[in-house]
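Excerpt of the complex: some chains, original placement.
Labels A and B are assigned to the chains in the order they are written; within every chain, residues are numbered from 1.
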């Protein structure tokens, strides 16, 4: 982030009012996007995919974020590496296909060849003083945690992973994510700034008007503001007792705006009489993880604004929100099921979130289009959007700005 | 317009010579386009469409100009409103289809709902101190005048409408535009700066080489420079006598470069023996307005450089030139006929202007492409292009610059 970018953010942040949407420049300005990449995106642990994509040695896939292409490749039973997809010779992309299996990482240009550990193994006809040792692939920080592959683009030492995520272990373990497989994947590239996509995802004020399929699968009281409202509490408490008896670890995680990753973990019921988040409530696959039986619950886990996870009993959906440029964000969904599931009804499994994500794509693209108007001005949030306010506080905190936490008078 | 834009215009205007085309930056530079939007486009009364598009309560259409989307909606028998298509909540587009009929203006995102008068009617779950009254839609100035819907994007009080246009009433009344309907519409989006499109439209020096269909419908003497040349005068005077006897109000409007809208109204004959501007001269619809019979005349009326109107006896063509970005301009044509016409021969009616406008699209796109060259330099105008010079004087006057009106030595 250079000085002019810092000045842009400084000026904009000073004008931001708590309880109101952000100034249009936050959503439209290339200098802000550059600053976002430097100060936010590149400093967080972001999920790039699930280990099921790289089960065997040499399996790789590419993860594209901003202008970067990252190679995620398995080099051994217990090791997955992440490298910048840039040859140390003349900068060519090394892998050009989105996924595959390789014995070595060989650049198609001049055949410089790297091991799966990134070491330069072969470079023909180089000068005598050329050091192979100094010309391994640039590494990207990586950590695999219960099946999820986290990367961190930070040039220096990144924020400590375990300090950030270790407390989620019991939940991830219970759900069996390390032992999951990808049953379906779909991309929904969206013409909108990444912050609009996050802001849309963290509030359910729009669910009733915009997401009929989604609403049909949940009790209305559970949709409001992600908070357990009074009239929902008795049902929730009863479910918690039942769910605990079926082995589910209860608990909540609700990071504040000063946290590194703004995590959120909530556990709720689905629609009465439903066993799964499907159109008719019947499961689409077999039970995941350490469950003893269907408990009619769901978990919403936000690892960070960039990585969301929604788990019902028999499948889970992983959402990757990846900034590419000021007005373009990749939205990629992976439906996870138990690795040993043999009969997965894909059509029924994806019904809810495929429709809902198409709707969200339309919604956020319309939101972005409206914000381009000279007449857009920051608008007031409802009480059901307080998670958006929290996200904005967290976002501005990445630049050293604090928004007072009171909503009064706003 | 910020200081750097003002400086760009200042420098360019100082180098502009009367009688020569403008510097390439006027046609290619984003800073100039921003200045154009601020100082010219946003301060003029521009026709967005005809009332026939919104005959019934709740009928609306969208008009896009620059980065703005404007909702034009009928709220009652005698009221048509114009609103910026930006929800006051989080800025989403409210209407996403180009036209339709609605009972309310409801945002598809969080269901904030506005009346047809723009008042915020419903916004669920807002904080107690939220004021619906302060959150109505942002209004755009609007005025309906003889069937034409004028808007003005000005933030302050716009230039007075009646002072600008009231003297056109007798002509518009005679032609019956308030009682017209749209028989056909077509869009010709053009990859060229809006000024090239205007400059092309206000001269007929190019008609002979470029527009055979157009020329075939008019006496050659009437095409020259829009002015009645000597050898055309006897025929014109004879026609004026005949036209007056059939009820046509005669007269001319010819605003100078210091005027607010640079209006022009000319009345001329069409090709001898022709009753209409069609390939064979036979009418394509029934007589419009208060006419007593076919008078073999036509009216050319420029409300402003952005809105042009050409009327023969049985139909009229409305031309909307709408700047979208530096190199993109919307060109939309509406063919108007008497509202009660039952037999409209659309194919014959559009023959002339559909072909001519396709040709104009090619012409202006080639003009823009050539101007991108480093070797383009302002060229000398012919005597038939003096309306282009007047347009440029008017354009520069919007920025406070005056070009001496002499053509000598240029």
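Here is the rule we use: contacts are C-beta pairs under 8 Å (C-beta built on N, C-alpha and C of every residue); 3 or more make two chains touch, one makes a residue touch a chain.
The structure presented is a predicted model; accordingly, all values stated were derived computationally and were not measured.
Because every chain is the same sequence, the assembly can be counted simply: 2 are drawn, and the full complex in the file has 3 copies.
In the analysis below, only the chains that are shown with their structure count from here on.
Chain A and chain B have centres, each the mean of its CA atoms, that are 48 Å apart.
Every residue of chain B that touches chain A in the complex is listed here, in rising order: 66-69, 84-94, 96, 108-111, 123-127, 129-130, 135, 138.
Every residue of chain A that touches chain B in the complex is listed here, in rising order: 19, 21, 24, 199, 205-206, 208-210, 362-363, 366-367, 369-377, 379-380, 382-384, 407, 409-410.
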